[in-house]
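Below is a structure I'd like to ask you about.
The other protein chains are all here in position, but one chain of the complex has been omitted.
Chain nomenclature is as follows: A and B, assigned in order of appearance, with residue numbering initiated at 1 for each chain independently.
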Amino acid sequence: MNMSAALSLVALSVVLALASSAASLAAVRMPMVVRLLAMPLFALAGLSALAGGLIALLLGDVVTATLPLGLPWLPWRVRLDALSGFFLALIGVVSFAVGVYGPAYVRGLEKGRDSLVALGGFSGLFLTGMLAVVLANDAFLFMVAWELMSLASYFLVAFQHDNAANRRAAFLYLLMAHVGGLAILLGYGVLASFGDGFAFDAMRAASLPPAWGSVAFVLAFVGFGMKAGLVPLHAWLPEAHPVAPSHISALMSGVMLKVAVYGFVRFVFDLVGEVQWQWGVAVLAVGSLSALFGVLAAMMQRDLKRLLAYSSVENLGIIFIGLGLALLFLGTGYPLPGVLALIAALYHALNHALFKGLLFLGAGAILHSSHEHDLEHMGGLLRRMPWTGFLFLVGCLSISSLPPFNGFVSEWLTFQAALQTWQLDSGVLRSLIPIVAAVLALTGALVAATFVKVYGVAFLGQARSRHVRRARPVPHGMRAGQGILAALCLALGIMPVWVIGAINAIPEQLLGAGLPHSAAEGWLSLNLVAANGASYNAPLMAVLLGLFVALAFWALRRGAVRRVRRCDAWDCGFAPPNTRMQYTATAFAQPIRRVFGHLFLVEETLVPRDDGSHRHQLTIGDRSWGLLYVPVTRWVESASRRVIRLQSGNVRVYLGWTLATLLVLLWIIS
Amino acid sequence: MDHLLSVAAAVAAVLQALLYAAAAPLLVGWIRKVKARLQNRRGPSVLQPYRDLRKLLGKEVRVAHTASPLFRAAPYVVFAATWLAAATVPLFAVDLPTTAVADLIVLVGLLALARFFLALAGMDVGTAFGGMGASREMLVSALAEPAMLMAVFTLAMTAHSTNLAGVIDFQLTSDFALRPSFLFALAGLVLVALAETGRIPVDNPATHLELTMIHEAMLLEYSGRHLALMEWAAQIKLVLYGALIANIFFPWGIAQSLAPSALGIAIAVIVAKLMLLGAALAVGETLLAKMRLFRAPAFLNLALLLALLGLLSHVILEVGA
Partner (left out) sequence: MSLIALPLLQQFVLVLAALVLFSSFVLLSQARLVSAIHAFAWQGGLVAAVTTVVAVAGDSTHLYFSALLTFALKAVLIPWMLHRLIRRLELERHVELLRWYAMVNMVAVALVIFSYWLVLPMVHEELAFTRNIVAISLAVVLIGLWMMVVRQQAVAQVLGFMSMENGLFLAAVSATDGMPLVVELGVAFDVLVAMVLFGVFFFQIRESIDSLDVDRLNRLTETVEETDAETGAGSRPMMVKSAVAEGE
């Protein structure tokens, strides 16, 4: 196993993804080809990318190649190193799970009116785009692949385009993707002008003056941040992700957002190189704001997929908190905590891909069997769909950062990285960073509250609508897809040392320093920077937890009283409780809405109806829409109204403009 | 000798875990006794909670028709997670094998796991009580978590580690110093402990009125051995927080070796500290009244403010120069 083998595996995955896309063309005649051929090819592409990426990450080496494509003087270059290997593995594993899940899900869409050719074709192109972005070693291929990724996902978001709201959501997504792409292109432009060329190697070798470095950083942050869904550039996320088919939402939320993280890490840590600590402060501020806002918005939602989309905003905020800490520590000259923070951010990126993918696949399973996406109509699904319910519970536990699952490990790492502030010189930073950590803690607790709400309202209790009462379990393929991700969530939670040892290759390559070999302390415990420092012993924790549960079970199940008798629930002596008496999702969120509500535009009205009853209406709006998007829209409209005056309609005026431009160009050339 | 020591240490760790589970009802009984005396009653015997648990363990379990398998599994998870969290907190000795997992953030994580399943159990049967308890509990815990973490951070910034044994060792080995940061962190942590263990003024542990229940509302449908496990878990959580506060801020007396004399003194000292803390809690509960739910955010804001002030006084006053 060497790097060229890894590169060939990744190349194979790109070919398989394209093949999956091409195979879907046959769906015009035979719709079943998507689930019989295209989806399995998709899964194989994911598997191949996973294998290639893992080999590259474990070997910790670099291999580059030049493709015969692209422009004659600017061919496309690819590069496989530890960072791209990690993200390829991430893309691969989620794509594999989606590919296993896909056939059964797509079967439900075959009878619909929407084009399966588009679904299968653009899924393959979407995967190709993402793989190419991670492989790219020059700005040209990067931008082409980025565009491919954005366009393919636009068509996937607009899959069910009969609905006008879906079309609007897709348009907003396309618009913001392109604005972000423009910012990224400008950032690469800055780097290319100093590096004398568009190849990443040239950009790496160049050294930027600090002011231009900051300009490039801001452009990259805006561009990649918009794609990653950071506040206030997040407005497209909660519109676009719920609208796409569920397995595509899993890919978008789980994988595409991480490709944006990859782009940011590659740009700032690799290409720019010398980081300034002020960048870290900016990234920390935006990250904490996104985390807090995302989770509060998620808490207020009643549409399951929209809730999951806002939760993605929150998790990306956490990832960027880690990246901000890394920039801060590296910029002030403390590489070891910086490496720790970078590893925490990357670990969380991997974790989020896994558990968000799992949750979206679960939401898709619910949609498949009960056609419901509104939490207020669900209930009692655990008894109707036991496997989906169990796997969704694993997803909820992981995202709420609870031991022994993977979310807890990355949160622990982020806290430990934040705790290294005592080493910093600046007292102001030493006061501000723990405040960021407190915001992170608040976010974590609110996430747990949100997912208690989701699981409690959707899977527990009694069914609130007819379809949900008659929901049937999903086919095996869908269960297997979710099962793969759930098993990985548990595995990454129990074996963090092995994972960190693997990820450690990335800072070693990018920054020249890695964590002192934590794996050398033994496979059990995760000891950090200092000898008597904090440690987390994941396998021991999991074993002890299981042991204690077994002990309690054994100790109490013996003896005479073992049977359990079923009865009615406590009803205070009044009529038996019906399904309308349960807590709804909106009711569950009410205390938190009351405490934090003024961050949003909450409108609550009680409208009396003719028959004496009242209609309660609750609208929760996003403040950033009115604060940022509407003014920008209005400014663009007024600016374009002014520019319209150039269009006088007179042919001679147009010829005059042509003459003037020609004169200016000739003058410039001379 | 080394092998013997590690066997002795392992035995001591197991003993510590068992002692937590065994002593928790006793602490609750002591608190009830002191409260009764303050209210001019004789009160139940200090051993009454043991009798209650034994009674519940012998009773039949009744489960609602609408309950799912999670309802029956949750008590075991809640009990195991809380007990494991308690077992890692050094009670009478610092040098035990459990120090490998004795991390403050892991502690918070385990308690969060227990609370997650408790809240889900509340929502499982599909009645209004359970949902209400779960919703209120998640609000209180969401607001208590930043205060708790800020207090932990203040300690960790001084001791440079979140490892419980590390913090205790730091306190024991460094010279005596009046630290304003520890004072504020103690105050903040006490308020957080009141909120997390569901005592007055945040929640009344002895009420069953729907207007005032938080913890009890989630347990309303449980009976028999399931209820025994849940109640026991709540008692273990109380003794956990008591031991945490006593041993982190006033660790003098804890055994730093496994010599029997040191252990004996340590056990006597921790019993005295817990009795004192229990009496203080009883006095506080008698003097204060339970706040309405939407004043709890102000209470927890005060806890966060205290912890923040602890951090600021650490940065400004203690490190300096």
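Structure notes:
Methods note: a residue touches a chain if its C-beta (ideal position, glycine included) is under 8 Å from a C-beta of that chain, and two chains touch if they have at least 3 such contacts.
In this text, all values refer to a predicted model and were calculated from it rather than measured experimentally.
Among the residues B:Leu15, B:Ala73, B:Ala128 or B:Leu305, only B:Leu305 touches the chain that is left out of the figure. Annotation for chain A: contacts to the undisplayed chain at residues 427-428, 431-432, 435, 634.
For chain B, the list of residues touching the undisplayed chain reads 158, 174-175, 177-180, 183-184, 298, 301, 305-306, 308-309, 312-313, 315-321.
Just so it is clear, only the chains that are shown with their structure count from here on.
Annotation: 36 Å between the Cα-based centres of chain A and chain B.
Within the complex formed with chain A, the chain B residues making contact are 57-66, 68-70, 72, 76-77, 79-81, 83-84, 100-101, 103, 105-106, 109-110, 112-113, 115-116, 119-120, 122-132, 134-136, 138-139, 141-150, 153-154, 156-157, 160-163, 166, 169, 220-221, 224-225, 228-229, 293-294, 297, 304, 308, 311-312, 315-316, 319.
Listing the residues of chain A that touch chain B in their complex gives 379-380, 382-383, 386, 389, 393, 397, 400-403, 408, 411-412, 415-416, 418-419, 421-422, 427, 430-431, 434-435, 437-439, 441-442, 444-446, 448-449, 452-453, 455-457, 459-462, 524-525, 530, 532-537, 540-541, 544-545, 548-549, 551-553, 556, 559-561, 563-571, 577, 579, 581-583, 587-592, 594-595.
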